[in-house]
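Only one protein chain is missing from this complex, and each of the others stays in its spot.
So that you can tell them apart, the chains are marked A and B in the order they are listed, and the count of residues begins at 1 in each.
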Amino acid sequence: MISNFPFIAVIIFISLGIYTLLFKKNLIKIAIGLCLIENGANLFLIALGYKKEAVAPIYTLAPAGQAMVLPTPQALTLTSIVIGLATTALVLSVAMMVYKHYGTLDTDEVRRLRG
Amino acid sequence: MNPMSKIVRTITKFTYGIIIIFGLYIIVHGHLTPGGGFQGGAVTASAFALLLISYGNLTTDKFLKKDLFSFLESCGLTLFITLAFLGLGLTFFYNFLANSGGWFGNISAVGINPGDLNTGGVVPLMNIAVGLEVLSGLGLIVLVMAAAMEFTKKKENL
Partner (left out) sequence: MKTKKIIFGIAFLLFFSFILVSALQMRPFGEPVFSEMDDYFIAHAQQETGTNNVVTSIVFDYRGFDTLGEATVLFTAICAIIALFREVTR
């Protein structure tokens, strides 16, 4: 069981993120929880493509005679990190505008729609 | 946003040029060493964030213009889509410059070798286009959110 440690770290990330989304009231803490879930998913993608005793998949001055790690999950994780960054920036901008209109960041107070 | 102390401003004056050049090096050598467009663009945008933190909001607005960043971002995305359409003879996104002898067209040796900058086909050009877009896009996010900080404060009771 201890050899699966990256997968256990992934479930710790994701469950902490879901706990923060369910039980916290401040909007900034909810944004942090969203960011935690995204980072857990990226870590899971990279941990799937590892071979034992292998080096990075680059041919420039590589050490001779060794196998290479699978390169496709790394290419997909690049895309995912950039999209996560854009989503987090947009959530924080909306939180700024909510603070300007309502004066508070508590989600129990901002339920009523004001016209 | 208040500027930081004298020591921080002096060190920033020395290091922001080095950070920008390092980021551009990562972008251009994307087909030989680890890196590429997205990683190099993020490194270069951190130089703009360093300038913004150490000099304050109002001083940085004088020499980093938002309209120039917006124009560069649109240029980057348009160049990327144009490079994708140019290989339309066979398919969309066809690498029409690889191993052809023209621009970036040397033949790459098979196996472990120190790299040649002139290889790669259309991949280094795409690296430069995406790097330009990410660089100016992330700099624009940081500048716009810092300028809106004064606007979204709660009004104190006078």
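Assume a contact is a pair of C-beta atoms (placed from the backbone, for glycine too) under 8 Å apart; a residue touches a chain by one contact, two chains touch by 3 or more.
It should be emphasised that the depicted structure is a prediction, and the values quoted were computed from it without experimental measurement.
Chemist: Which visible chains touch the chain that is not shown?
Modeler: By the stated touch criterion, the chain not on view contacts A, B.
Chemist: Contacts of chain A with the missing chain: which residues?
Modeler: Residues of chain A in touch with the missing chain: 1, 3-8, 10-11, 14-15, 18-19, 22-23, 47-52, 57-60, 68, 70-72, 74-76, 78-79, 82-83, 86-87, 89-90, 93-94, 97.
Chemist: In the whole complex, what residues of chain B lie against the chain that is missing from view?
Modeler: 30-36, 66, 70, 73, 77, 80-81, 84, 92-93, 95, 98-99, 105-111, 113, 115, 119-123, 126-127, 130, 133-134, 137, 140-141, 144-145, 147-148, 151
Here is the rule we go by: only the chains that are shown with their structure count from here on.
Chemist: Between chain A and chain B, what is the gap in Å from one C-alpha centre to the other?
Modeler: For chain A versus chain B, the centre distance works out to 22 Å.
Chemist: Residue numbers of chain A touching chain B in their complex, please.
Modeler: My answer: residues 56, 58-62, 64, 78, 81-82, 85, 89, 92-93, 96-97, 99-100, 103.
Chemist: What residues of chain B sit close enough to touch chain A in their complex?
Modeler: 32-34, 36, 38-39, 111-115, 134, 138, 141, 145, 148, 151-154
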